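My structure is below; once you've seen it, I'll send some questions.
What you see is the complex with one protein chain gone and the rest in place.
The chains carry the letters A and B, assigned in the order they are written, with residues numbered from 1 in each.
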Amino acid sequence: METPLPEKLSASMDEKSLAAWRFAEKAVPRFWQAAAFSGVGGLYAAFFAVLPDARHGNVFRIIFLHVPASWMSLFIYLCMAFWAGWGLFSAKRECFADSRLSHVMSSALAPTGALFTFLSLWTGALWGKPSWGTWWVWWDARLVSELILLFMYAGIISLRSAVDDPRRADKAVALLTLVGLVNIPVIYFSVRWWTTLHQGYSITLTRPPAMAPAAFWTLLLCVFACAMYTAAVSLTRFGNLLLEREGMAGWPRGAIPAENG
Amino acid sequence: MLRFICFVVRREFLLALRRQADIFSLLFFFIVVTSLFPLGAGPQPETLRKLAPGALWTSAMLAALLSLPRLFDDDYRDGALEQYALGTQRLACAVFGKIAAHWLVFGLPLALIAPLAGLQFGLPEHPLWVLTVSLAAGTPALSGIGAICAALTLGLRGGRVLLSLLALPLYIPVLVFGAGAVETALAGASAEAGLSFLAALSLAGVFFAPPAAAAALRVMME
Partner (left out) sequence: MGQDIYLLGAFFVMAVLMALESFLLIRKRRSLLVLFRKRARGDALSSGHETPVE
């Protein structure tokens, strides 16, 4: 399908890339600041302000690391799927968020999502060992679902690196991301059914019975800190990817001034 | 549209009949892999009985993975896939026909010979029957999901391994329900729950996979 006026289209694509780059440049330091403040506050509260449980000592504090990691791993996947879907939807339409840029944002999110998924498993294992005696338990449906989510992130990252042409890679990975999105509830449901099948009931290692208000707000603060970190890191990666992909275009000359030395 | 689908199914069928060795070697692969589990775990009947549902279903999934490349590879190489894409009928219909034919040629025979594999584990009659039904009900989902992954890895270097990496996490629900159904049958209870979930997965897979795989094919054939 031919697009009309290729010259004009590429000029507006340049503008959009430039605008996106400028947005990222301005936003990233803010996100780092927010991440630093909320991170320091959250860690202080998690490690010192919340009182320890008489029985379990300090180990329960892992919850302030594990839950943010799990929530981020899922939230990042949702964002990735949103940008992938928007990239596919807006491909032939004039929308404010360009199709290419949406795909680049989606691929900028993937490694961070995989990292948080791994951290969720890691902190879960380190919570499980003192609490339940083994590094890995199969009867926690959420933990098993996180493992499968890690496999899905691995598939997305592998497919992107396997397809040479960036545009084709974008679209293929976008399709895969959306298929994976549909499967996440299916996988979670099937794993939960599987745990009830094998022991008659389903319990979760990772959900504490009740949370005192102080603990709850500390948890939210830690989640917020991770979200700010994610935004800072993903937007930095977004900027890097933009430069790598469109290095030969015109807009970087306006964005990055020449300097001496 | 229906005639076109029948045409595709018949064509796939005829092509598969000309290459009967392919299907037989896949079925033999299934039997061989199932025999690896007892060889690896020891001959005690109790152990085998516990292993059986998971081992049988995992072997079926691995055999399915091996059967997937033939869905699109040959047609892609000789240009028939492009003909489908450029034709007047929708590509999704062709994909649906291919998935249906794939199930008839691979999934159904696998389900029918599964009792032979199950006997290696000393399964009694009722679980063997549930095994066959679960495989028959679950392999359409495997074909559907596999078609999407095969479409996404069309023509890639190292595509086979990547295909497995993409497909296996998506296969896990089918494995869980299929093996779970056989397990409940072994425990003496009714396997209805697992089987109905399997059927639901297969219906959803067969209904939604063709458009998704067709979209993926168009992307990869550009």
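Note that contacts are C-beta pairs under 8 Å (C-beta built on N, C-alpha and C of every residue); 3 or more make two chains touch, one makes a residue touch a chain.
This is a predicted model, so every value here is computed, not measured.
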item	value
Which displayed chains the unshown chain touches	A
Touch criterion as defined above, residue of A:S90, A:S158, A:T196 or A:T236 at the omitted chain	A:T236
Options A:I62, A:A84, A:M105 or A:V191, residue touching the unrepresented chain	A:I62
In chain A, positions touching the absent partner	57-59, 61-62, 65-66, 69, 111-112, 115, 118-119, 122-123, 126-127, 129-130, 229, 232-233, 236-237, 239-240, 243-244, 247-248, 252-253, 256-259
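We adopt the following convention: only the chains that are shown with their structure count from here on.
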item	value
Touching residues on chain B, where the partner in the complex is chain A	148, 152-153, 156-159, 162, 165-166, 168-170, 172-173, 176-177, 180, 183-184, 193, 197, 201, 208, 212, 215-216, 219-220, 222
Interface residues, chain A side, partner chain B - complex	148, 151-152, 154-155, 158-159, 162-163, 165, 168, 171-172, 175-176, 179-180, 182-183, 186-187, 189-191, 193-194, 197
